[in-house]
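The other protein chains are all here in position, but one chain of the complex has been omitted.
A and B label the chains in the order they appear, each numbered from 1.
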Amino acid sequence: MKKAYFAPTAKSWCRTLAGTGVVLACLAAVPASAETVLTSVNISDIRTTSPLEDSDGPTFEAISHVLEGLVAYDDGASIVPMLAQTYDVSQDGLDYTFHLRNGVKFHNGATLTADDVVFAWHEYLGDTSGWRCKPDFTGKGPSKIVSIDSPDARTVVFHLDKPWALFLSTMARLDCLQSGIFHRDSIGPDGKWVKAIGTGPFTFGDWKHGEYLDLVAFKDYSAREEPKTGLGGNKTPLVDKVRLLTIPDTATARAALIKGDLDIIPTLQPADMKELQGKEHVTVKGAPGYGIAGVLFGLRPSPFTDLRVRQALAQSLDYKAIAQVAMQGLAPANNSPVPTTSPFHDDVTATMHKTDLEAAKKLLAEAGYKGEPITLTTNNRDPFALQSSVMIQAMAKQVGINIQIETLEFGAYISRYLEGDYQIAVMGYGARLDPALTMDSIAGDRTVEKRKPWNDPAALDLLYKSMQVSDTAERQKLFDELHRMFLDKVPMIILFNTATAYAVRDDVEGYTAWAGATPRFWGVSKSAAK
Amino acid sequence: MKSMSLNAWLGLCIIGAVLLMALLAAVWTPYDPDALDYLAMMQPPSAAHLLGTDDFGRDILSRLMVAGRTSVLIAIATVSFAAVAGTIIGTISGYFRGTLDGIIMMLNSALLSFPGILLALGLVAIFGASASGTVVALGIAFVPAVVRVVRGNVLSLRELDYIAASRVMGNSSIYTMLRHLIPNSVAPIAVLATSMFGWALLSESALSFLGLGVQPPAPTWGNMLAQARPYLSQAVWMAIFPGLLISISLLGINLLGDALRDRLDPRMKGIR
Partner (left out) sequence: MLGFVMKRLSLAIPTVMIVVVVVFFLVRMFPGDPAQLLLKDQATPEALARLRHEMGLDQNVLVQFLSWLRHAASGDLGTSIVVGKPALPMALQAYGISLTIAIPSVILATLIAVPTGLIAAWKQNSLTDTALVGVATLLLSVPTFWSGLLILLLLGVTLNWFPVVGYVGLGEDPVRGALYLAMPILTLSLHEVGSLIRMARASSLEVLRLDYVTHARAKGASEGRVLAGHVLRNAFGPTWTLVGLIMGNLVGGIAIVETVFTIPGIGRLIVESIYQRDYPVVQACLLVVAVSYVLINMIVDLFYPLFDPRVARQ
């Protein structure tokens, strides 16, 4: 009899399980060890621990805790020495001499010498290297490294072939892994990457693919004395371990933070802040950043090929309202390729398109635009993209511009963006800490780089110059001029600088955000369990 | 009608209400579903906005109505596509048998061994996440089920005398198929179609939820639910109503499908 057969077994099974459960639960209640663990979240698993492969955001952020470079960005997006104690630049701007700090320890106990720096750089620039920034240092940009020497154990000299204002900036870029110095034992005898042996405050611990990655504190970390600033200063780790959980679903991550299963969400979309504000034991903060977001004009034929129609669109938008909604008031509206938080932001770059609906209508009439539908292509990944698109559609309607919104899944969207295959599109860019680098992401020869909407040879000349010239005042002049050209020719309409927010539980101390908007787990501690 | 059970009546009423709403949405909604209102973002249900507003200040009721229309149209288009394509393929396969049948059956089983939604995901990624892409993707995903049912039906039908008679009389294969086989397959197709309508509605919502169906700002119940997720604690009504509507519609379809099956499927007759 099936029924009779099932019943007693089921009951006793339940009893045994319950009993075991109670016992084990009691055991689990006893705290394991006194190890302090900070739990944070990654939207996707890291791809590799090697800086010699091209990679993505989470990977760069993780490696930034394990490797350190000669210099680093500070809170104000300026360059400060990191592994170097000091550095000098020759008069002609071609020689950079770095004097290394004394007694900096690698994770394997070895002491940093100039040889290690030269070794790592040779690997970075080597033939088999997939380092993202290799082209920048080997001639794609304004200059290239001719040679790297170590006259003595604590000095490294880089020779460039042309003056390059952004040499140190590029070296310190997060997506260049900060040109982090790794010990030669990081690479096996067969030339394959083994593990990341660097000088950073953490080492890579357990890596459970798709689940979590551990960063283990390096107890013998050689810290600088200056207070923590940007990716420089004093980076002493104050917790034993940081566990980065892979949670692709942002709603689940927020629920976990509220519950206490997560300590930090380092990158929160402004749209998601509201859900967490006011929750017990949670603090939410946000600030404008260096990334830009805007409307790009594409290669598909459209009424926007006419400058007047572009200007009409630019004059029909209420930028304050767009920034307010898309960035939840965290970032002001900004039409300039120079971010509002940049030291190069001045009165000139603060000028914006004038919102004038009548003038816009006149321009449209002049250009002969009769209400033909235009497709605005956006993606479904970034909340601000859709929000901005919807608002732009509504505002453009007021002057008679007929916009239809086409939302694409991100993979399809990126493909179209990279080909310039759209009429207009809304796009957000990651933070770049120098205005020249920001402009470089949107300006170029469109026949070669179809993704870049700013296709103006005169502007490109000025941009190039701003990368070579080191004098701040001169660069400011160049940026001002570029800003004016950008507003006049409207190759793109920048809407605002993307703000980033983060949320922490109240028992986490010392966590702050910086200009580059990447997580920093050093200098962060957890007070006794609440 | 008298012999219809309570459940069947309920199903009919629900579907009727949903279809009415979809029809109405074509001509009138309380507010313009795309109208933004920054002063009224995320308002709870009130006299002005019966079901509240969303994160853009858009009226949820209006959007739900238009979404219902979109979802219903997509589901109808999908089912039609699958029914037509599946019937043609199934009839040909079952009638001619032989190698053609063998190949078609193998392809069919292969497609069936794909989890439906994943196949749809893959197809949508190719055809583009949009209304038409969804219809094609889901339609293709549902065709194998129709093929299997129709072919099975044709296999039993073709043994009947009047089919042989038709051939003997000199009627072409096509005529035989069109005149005799297909009309007699209508019953099982109809039963399957009601289930498929439900699957289509559900799959479209699931695809939208995963971000691969109809894209915002065009509303569907699935993508309204997906868009509501960041606001679950502040504006839970944004998530409740779309999900509720999906559930109620599916309930209606299932109840109606039951009734239909009772009437049309002889194997289940008497089991009520």
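One rule holds for everything that comes next: a contact is a pair of C-beta atoms (placed from the backbone, for glycine too) under 8 Å apart; a residue touches a chain by one contact, two chains touch by 3 or more.
These numbers were taken from a predicted model, which means no experiment stands behind them.
Interface note: of A:Asp175, A:Glu406, A:Asp434 or A:Asp480, the residue touching the hidden chain in the full complex is A:Asp175.
The chain omitted from view is touched by exactly one of B:Phe56, B:Phe81, B:Tyr95 or B:Phe209, namely B:Phe209. In the complete complex, the residue from B:Leu118, B:Leu160 or B:Ile174 that touches the missing chain is B:Leu118.
Contact between chain A and the absent chain runs through residues 1-4, 6, 10, 20-21, 24-25, 28, 44-45, 47-48, 54-56, 130, 132, 135, 140, 175, 209-212, 245, 247-249, 252-253, 255-256, 258-259, 261-262, 409-418, 427-430, 441, 448-449, 451.
Contact residues of chain B toward the unshown chain are 5-7, 106-107, 109-110, 113-118, 121-123, 125-126, 128, 198, 202, 205-206, 209-210, 225, 229, 232, 239, 243, 246-251, 253-255, 258, 268, 270-272.
Note that in this section only the chains that are shown with their structure count from here on.
Mean C-alpha positions place chain A and chain B at a centre distance of 43 Å.
If you check the complex, the residues on chain B that touch chain A are 34, 36, 38, 55-56, 125, 128-130, 211-212, 215-217, 229-234.
The touching residues of chain A, when paired with chain B in their complex, are 250-251, 254, 269, 271-272, 274-275, 279, 321, 325, 380-381, 383, 386-387, 389-391, 394, 405-409, 411-412.
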